[in-house]
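Of the protein chains in this complex, one is absent; all others appear in place.
Chain IDs A, B and C follow the sequence of writing; residue 1 opens each chain.
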Amino acid sequence: MSDHTAAPATTAHTHAGRYLVVWAALTALTALTWGLSTIHIPGFGGVAVALAIATVKGTLVALFFMHLWDQPGPNRLVLITSLVFVALLVTLPLLDNATRFPLANPPDAETAPQRIRDAILNDAPPPAHP
Amino acid sequence: MSQFPDSSPPVFAERNYLNTPATGLKSWLTTLDHKRIGVMFLITTLIFFAVGGLFAMLIRIELLTPGPTIMDAMSYNRMFTLHGVVMIFLFMIPAIPSGFGNFLLPIMVGAKDVAFPRLNLLSFYVYLLGALIALGGMIYGGADTGWTFYTPYSTTTTTKVVPILLGAFILGFSSILTGLNFIVTVHTLRAPGITWNKLPLFVWSIYGTSVIQILATPVLGMTLLLVAIEHAFGWGIFDPARGGDPVLFQHFFWFYSHPAVYIMILPAMAVISEVVCAFSRKNIFGYKAVAYSSLGIAFVGFFTWGHHLFTSGQSAFNAGVFGVLSMFVGIFTAIKVFNWVATMYKGSISFKTPFVYFIGFLFFLFFGGMTGVALATVSLDIHWQDTYFVVAHFHFIMVGSTIMAFLAALHYWWPKITGRMYNERWGLVGATLVVSGFVFTFLPQFLLGNEGMPRRYFNYPERFQALNVASTAGASVLGIGFLVILVYILVSLKYGPVAGPNPWGSRGYEWLTPSPPPLENFDELPAFERGPHEYHDLPGVEAVAPGAGSSHA
Amino acid sequence: MHSAVAHHFESLEKQGQAQRLGMWLFLATEVLLFTALFAAYGVYRYLYTDAFSQASRSLETWMGGVNTFVLVTSSFTVAMGLDAVVKGKNRRTGLLFGLSILLGCVFMVLKGFEYRHHFLHAELPGPFYGGPIAGSGGSMFFSLYFLITGLHAFHVLVGMTVLGVIGARTWLGRYGAEHHVPVELAGLYWHLVDLIWIFVFPLIYLI
Partner (left out) sequence: MNDLLRRLLFLPPQLSRHARDVDGLHFFVVITTLVAGFLIFATALVFMIRYRRRREGEATPEVQPKHWHEAVFVGVPLAFFLLWFAIGYPQYVETTQPPPGAMDVFVQGKKWMWKFAYQGGPSSIDVLRVPAGRPVRLLITSRDVIHSFYVPELRLKQDALPGRYTQTWFQADQPGRYQVFCAEYCGLSHSGMLAELVVLPAPEFDIWIAEQRRGEARAQDAALTGSERSMPGSSILDQGRRVAADQGCLKCHSVDGSRHIGPTFIDLYSRHEKLTTGEVITADEAYLTRSMMDPAAQLVAGYQNVMPSFQGRMTPPEVAAVVEYIKSLKTPATDAGPSEGPVYEPIPR
């Protein structure tokens, strides 16, 4: 990995074979995730599997098509840092919606209790709290 | 003006960036030289500072009495919106990084220019375009949403919010381009001899700022775009009537806007780290701690945005997470404050104008920072949120700290940028007026907030009037202070004595080159054997004569 | 010294390094630009789980799948184009970039058919939604669907333009084995467009 840092450019190396293998892998993984989606894995499992496959595909693209495999630290660090902040922005608001006072979520959201949803949709005060 | 009897008389560098390759307006507008672009940024941001300051004065006059004083409620609401938008997006965010940063950062890393000079010029024009669109929106009618653009108010208001959103969106690109340029410059264009541990602290802080600009600005851009789309076409991502969550907007907005506070304060810390060393003539106490804490602020600053949402309906769990993380960002500032104070120990302190601003800065940063941590202390925030306490707190940080640092930078590097000295006596008068005016403007606002006066109030109960009058009185002193500065600094452009390459006897790399610097920054590249904050190795400090940039030994 | 070296860089290699880092930083901003939409997607998918999976099932999965294949393949041809220019085979690079643009066109045409389908079934964003899903979930899904795929399609168009310009210049011999960084950067941009689609596909079509 680090043996190229002295000559960070992709000069004079031929990567054609590598590209072909990566392309084949990406195609296979696309077919796999498509196939798996037809089985309908229940609950969170389906999401996890699909996202895991997408992550593998993305990693292949970033490492080989985008040459992060051969390139010096800063470029890798840039991508990794940005991914940390992607995770941050996706998880914390989601955690908020998952843990907040249920009535503070949109009234027809599936997380709100049914009777409260009805009450708010009908523009009436909700029933007394238990 | 030179302070050293043994040094040669100061010289105004004959061949400098101001007159090479040409002096015409066209050569400025098409320049790729980072110094000229920096100066153009400085001039434009200062013009917008004047505009924003005018709005601020009108707001303060309006608040002299409860009820209408000089304008009606609608004008008042537009006024504070424009004050916020102009000051934050047009002045505070670009002023130090794009202005002083552009001018100094390449010199400080020993480069001839930034990595991408054309992108740098593009950044300026993008900034100008965004500013013009936003200004157009203001003249065309203005918006009354506050600079925070909270939905659904911003998506339902009948005022002209879309051009201002688009203006801010475009300004974001300028911010991104500049940040990108700086990061690449620091990584790839450091001169031989300038290792990471010999980078000036200014560069470290600007580097941290750039990281935030790169990572946070796109999110704000997308968010503002979504609000504009919602306002124009009704695609409600945040629209509660269509199942949207207005609190999500606040999450997105503060994901940018909390780190944006650090976009404003980190460059101020950058300036102060330079000033405190130069005027104490002392090595920085704990170089690594000060340098790395800049990166720490840049990183941890991203994990705290939720402390703006304690009253918004956010979950108690999230409030806890954001609350405890917010406590950690304070310690990086604490490290810097302690190290700056410790730097003065056994120094040789000279009370020049920049140092007076440093004293003001330290005071305001300390109280602004401590009230910031107090505001993140969840239960206290419930009382203070959206009151004048918050207003006073962030003005302590943004005006008290950033503008003090901006003025310190303006005075400290004025001889480098223009080749001439300002009048030191008037400088001290201006600094005293600004610092004391500032205290009297914003100290009463803390008390107003404690008493419970909400912000963005056009009317207020009469019991709040005394403190409001005090605040307005302070603001007028502040305004006079700025006018004094404007006058003597303009006078010095023509009549100021020639400064010479290093009037302060500073060890910063930028002082190794003549004033004003030549086109490619150094006539002959120094070897940079000494660190930029080292004052102990030679008896006394020599002033480097122009044209002898390499005489560092 | 190579004529493409700017005055403030010491060598072509150093300049290339700077340009690559600059491009990566730019790509990071692109990633975060999309992140706001992905985060909104995550929140609303959590709030309207059933509506979202119902809406997702109404999409033509095969079109999304084929489009994924098309984009992955175009990424492959772009990578091969870079490989060619490094070996000094400029003409081949031009052709491969042309092929990539063609694949990009295929992607856009398929996307166009999908949009047409949605227009015909009134599956439109926000207030224009007239589809079968009750509550706010359906219109929210299609707001996000059009925003995410629209923004992505915009990036595809920009990417095709970049590939076109750089491909043509390579064909004309402006770049070569020694000076190939612009070709590489154009490729990086296209790969990012592919990378984002790799995540859009499962999020919108599969789950």
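The rule is short, and it goes like this: contacts are C-beta pairs under 8 Å (C-beta built on N, C-alpha and C of every residue); 3 or more make two chains touch, one makes a residue touch a chain.
Being a predicted model, the structure only gives us computed values, none of them experimental.
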item: Chains on display which the left-out chain touches in the complete complex; value: A, B
item: Given B:Pro97, B:Pro246, B:Pro267 or B:Gly400, the one touching the chain that is not displayed; value: B:Pro246
item: Among B:Phe55, B:Trp254 or B:Phe310, residue touching the chain not depicted; value: B:Phe310
item: Residues of chain B (touch criterion as defined above) contacting the omitted chain; value: 3-5, 66-67, 72-74, 77, 144-146, 150, 152-153, 156-158, 240-241, 246-247, 280-283, 285-286, 289, 310-313, 316, 319-320, 323-324, 327-328, 330-331, 334-335, 337-339, 341-342, 344-351, 359, 362-363, 366-367, 370-371, 373-374, 376-380, 382-383, 385-387, 447-448, 450-452, 454-463, 467, 505, 534-541
item: Contact footprint on chain A, counting only the chain that is left out; value: 101, 103-107, 120, 125-126, 128-129
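Criterion: only the chains that are shown with their structure count from here on.
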item: Distance between the centres, which are taken as Cα means, of chain B and chain A, whole angstrom; value: 35
item: In chain A, residues with contacts to at least two other chains; value: 74, 81-82, 85, 89, 93, 97-98, 105-106, 108-109
item: Per-residue overlap in chain C, given as positions that touch at least 2 other chains; value: 17, 21, 25, 28, 32, 35-36, 39, 43, 47-48, 135-137
item: Of chain A, residues touching chain B in the complex; value: 74, 81-82, 85, 88-89, 92-93, 95-101, 104-106, 108-109
item: Residues of chain A defined as touching chain C within the complex; value: 8-16, 19-20, 22-23, 26-27, 30, 33-34, 37, 46-47, 50-51, 53-54, 57-58, 61-62, 64-67, 71-72, 74-75, 78-79, 81-83, 85-86, 89-90, 93-94, 97-98, 105-106, 108-111
item: Parts of chain C lying in touch with chain A, wherever the complex brings them together; value: 13, 16-17, 20-21, 24-25, 27-28, 31-32, 35-36, 38-39, 42-43, 46-51, 61, 65, 68-69, 72-73, 75-76, 78-80, 82-83, 86-87, 135-137, 177, 181, 184, 187-188, 191-192, 194-195, 198-199, 201-203, 205-207
